[in-house]
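Part of the complex only, each chain left as placed.
Chains: A and B, in written order; residue numbering restarts at 1 for each.
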Amino acid sequence: MTTASLTQKTWPSSDVVSDLAEVRKHAPLTHVLTNIVVTNWTANVLLAAGASPAMVIAEEEVSDFAAIAGGVLINVGTINSFDAKSIKAAAIAAQKAGTPWVLDPVAVGALRYRTEIAKDLLQHKPTVIRGNASEILALAGAVGGGKGVDSTAASSDALPLAKELAISTGAVIAISGEVDYITDGKETVAVPGGHILMTKVTGVGCSLGALIASFLGVQKDALRASVSASAVFAIAGSRAAERSSGTGSFAVAFLDELSTISA
Amino acid sequence: MTTASLTQKTWPSSDVVSDLAEVRKHAPLTHVLTNIVVTNWTANVLLAAGASPAMVIAEEEVSDFAAIAGGVLINVGTINSFDAKSIKAAAIAAQKAGTPWVLDPVAVGALRYRTEIAKDLLQHKPTVIRGNASEILALAGAVGGGKGVDSTAASSDALPLAKELAISTGAVIAISGEVDYITDGKETVAVPGGHILMTKVTGVGCSLGALIASFLGVQKDALRASVSASAVFAIAGSRAAERSSGTGSFAVAFLDELSTISA
């Protein structure tokens, strides 16, 4: 594995290697509540990385399942009033059981309904919040400028408010962009090396949120787990881009790289 | 770009080139309400072509979003009573805001419930209606002969009734088939060049409806926008077929071609 160079702080690549090996060894059960666009892709990403994804969405089942899972992802990308009940129940159960969970506030800021839902979920103490700069800014209470699900701000622009959000919520904040920034409000790690093609395949960012939840199943240091998952993504993305001839073959190569990155 | 030869009328390929360039330049926000089978594929098709897809489905959000989008797609493929409310709200909002929108009447004619829904949606003035021959015939009031989602009629068979449907609804009608026919009731354009493999990957037709919505975001002439999107699809499809060894690699190659067609 190549070294993921980190500008703000030098992160040992041996930690990434070790965390990935733990994921492959333990195949952490990852409870994924995500949007209907990316369910299939997310499951394939987690399987490729060695985790064990399960999309359980019934209000009757999510509490039990969030309690036994290694990590939970809650993504509000296509939320509606029916699924909102399950998402709320899963967040409550994860908090109660001490299961680490990741919040992905897709398009928060651009749409009021989901913004209220995402802000309400903060009281259940997400372990990690992953989003693009616009989403993080919106969640931090800034006047949002997001256009749909694509960020209109650079990831570094969101860093000051992201640090404040980390302090006020207790969550690690992972801002996705050309460079990913991950902060707990005190320490900040930059993970460069992503590729523009990663924004041309739907759900790459969403599946990173899910993979962070998988890594949290084996690595309790949330900052480290988030960095390791992001580094694995950056490496797979840059390798895949080298042998792609468009967005279709990039997506295929990305899964191939994820499934064959050696520890 | 090769010339898309058009039998009924000669359509300048320079228009196709110009419209695609506009999509890539402006990345029109496309509000997609589609069936659960094709969400991922549709998002990837739109991203490959250069548009900005967003699947927003909550009844609480669709009206606001349809108003700010460049184009809206409504596809009834897996409609149920819950999503029907969102779809109705989106159609009303699009009409009110003047956002162009596309209706895809999947399997209308074969199933009564969705046939009623699709006919009801006509009062909200879709800009374009895209379907196969059976669906268009059914929507035009003919006694349908569709088997599920596959057409049992040739696209040319539906042309006379499609013209009447165009006149009575004010919509451009795009009939998909071996040759696509696109008509506003007065002018009719034929777009040949599709490939049989396009019917062996789920959602190709559905994603064309979405791409027409994207093109409507940059090209207000609905006949032209529909022809341009269809021509781009035909070109990508025939190129992809040349280098495929089955349906799996065709789908990948189709996205690759879409993402690399040069303007």
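Throughout what follows, a residue touches a chain if its C-beta (ideal position, glycine included) is under 8 Å from a C-beta of that chain, and two chains touch if they have at least 3 such contacts.
Computed from a prediction, not measured in an experiment: that's the story for all the values here.
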Total identical subunits in the assembly as filed, 2 in place: 3
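Here is the rule we use: only the chains that are shown with their structure count from here on.
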Centre distance in Å when chain A and chain B are each reduced to the mean of their C-alpha atoms: 32
Sites on chain B touched by chain A in the complex: 27, 29, 36, 39-40, 43-44, 47-48, 52-61, 64-65, 82, 86, 251-260
For the chain A and chain B complex, residues of the former touching the latter: 35-41, 77-82, 107, 111-114, 147-150, 200-203, 244-249, 251-252
